[in-house]
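First the structure, in the form of structure tokens, and then the observations on it.
One protein chain is absent from this view; the other protein chains keep their places.
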Amino acid sequence: MVEFIRLPINNFAIYNLQSKVLDQNVDQFSFDFHREQAEILRGGDELKVKIGDFAGPLDLLLFLIKQEQANIFDIPIAKITEKYLEYIRLMKKLDIAVAADFLVMAATLIEIKSKMLLPRDPRAEESEEEFDDPRRELVDRLLEYEKFKSAAGMLHERSEIEAATFTRGPIESDENNAEVDASVFDLLTIFQKIAARHAEDVKMEIEREEVSLADMIKSLKKRIFEFGEVSLLAFFEEMHNRRELVTAFIAVLEIVRTDDVKLTQASTFGDIVLKKV
Amino acid sequence: MDEAVQQQPIRTPAELVALVEALIFVAEEPVSAKLLAEVLGEDKGAVKAAVEQLVADYEERGSGLQVREVAGGFQLATRTELHEEIRAFLKTRPSAKLSIASLETLAVIAYKQPVTVPEILEIRGTQSTSAIKTLLDKRLIVAKGRKETVGRPMMYGTSKDFLLQFGLKDLTELPSIEDFEDLVN
Partner (left out) sequence: MDEAVQQQPIRTPAELVALVEALIFVAEEPVSAKLLAEVLGEDKGAVKAAVEQLVADYEERGSGLQVREVAGGFQLATRTELHEEIRAFLKTRPSAKLSIASLETLAVIAYKQPVTVPEILEIRGTQSTSAIKTLLDKRLIVAKGRKETVGRPMMYGTSKDFLLQFGLKDLTELPSIEDFEDLVN
């Protein structure tokens, strides 16, 4: 019911909601999140709610700290925790799945808040510097995270510039084939695809009738004497499953042993041809 | 396209030459002056003049490239005199790329090694002989002895070069299904 449009870097998202939600209660969206209020845009029977879109709990925290114009080294933890929980409640109201990481952070914030309320050990008060601020670890993480967030912004700008340059169209000397440059990730995904394909084949196999060795020998003999020679590759490719293939293989061995037929191969790994002598 | 025409952009002749050059460069096939004029919302005569200017520019400065008219359109191409060096260069290109069939076969061999041709056939559902030949030629796989079953088929496994090309220290570094479990689904 919610269409989620991500707008990178701008840090907000637009949610399209069914009118049903609109009728319920508009008040619930009056959320002071973006620079102004969350915008509610009506269009036909759709309701769009524009609220902050955050890449993770640290992203949200940084946004709240900036919105409150607070000092990152002295976070007003009670206020920020309250705002943080408000956001999560809004997400839940909008029926947007809240990632577990956001909930973990909520718990961390509450824990820090309660620690801040505890009276300080009077002995520690002698030197202010040694006071172990419960916020310290969080601040360190935020500072570290913010560097990478800025780096992400830099990458975004670079990709924008890059998207504006184009390389030449195909020319004659390019071999036009479907070749791919592979990584180990490709190997694994390809292997999984094959395995999935194979699983389907196995299901179908059950329905097929089995060909007896005698029938196989008969049909192969008929072909050899009709056409003079038979490509083993082509013959084996006609087989539908492993059992048939084994039967076909034994049939070839039988024919070579008992009849005037020989096997020839032009090159190593090349096709093998069954020929009438 | 109509929008462009209505806009009637004001471009200097030099700007038009540059644009025409860029469009001929990115095009997938020779581009006609008519098409260029349409896209740019310019007069066909102006575009023709720009193309002529471009042809002359490449000619005059003794560029390794030329703008030539072919199949009713214009195209950038290398100058014919340079064909020997170009051929020599194109030959040196690393052929590390693999076809889908080879890649599938390689994937099966990597994960199921040591594995025989009939076993690969069973897993892939198609013949893999030419793919196996390619992989042997590229030294990505090697024969690993014979399997002690009917017919004693040859078994294949990945080579040292395989590890090198895929940047693996050893086979235990191959990603497993579990590594990507969350990612792949």
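Observations
We call the chains A and B, going by the order they appear; numbering starts again at 1 in every chain.
Basically, a residue touches a chain if its C-beta (ideal position, glycine included) is under 8 Å from a C-beta of that chain, and two chains touch if they have at least 3 such contacts.
Because the structure is a prediction, the values reported are computed rather than measured.
Only one of A:Ser183, A:Ser212 or A:Thr258 touches the chain withheld from this view, namely A:Ser183.
The hidden chain makes contact, of the residues A:Asp101, A:Asp132 or A:Glu237, with A:Asp101.
When the whole complex is considered, the residue among B:Leu23, B:Val142 or B:Met155 that touches the unshown chain is B:Leu23. Although one chain is not shown, part of chain B still touches it, namely residues 1, 4, 14, 17-23, 25-27, 39-40, 57, 61-65, 76, 78-79, 82, 85-86, 88-90, 92-93, 167-169, 172-173, 175, 179-180, 182-184. Looking at chain A, the residues touching the absent chain are 6, 8-9, 11, 53, 55-59, 72, 99-102, 105, 141, 143-156, 158-159, 161-168, 171, 173-174, 183-185.
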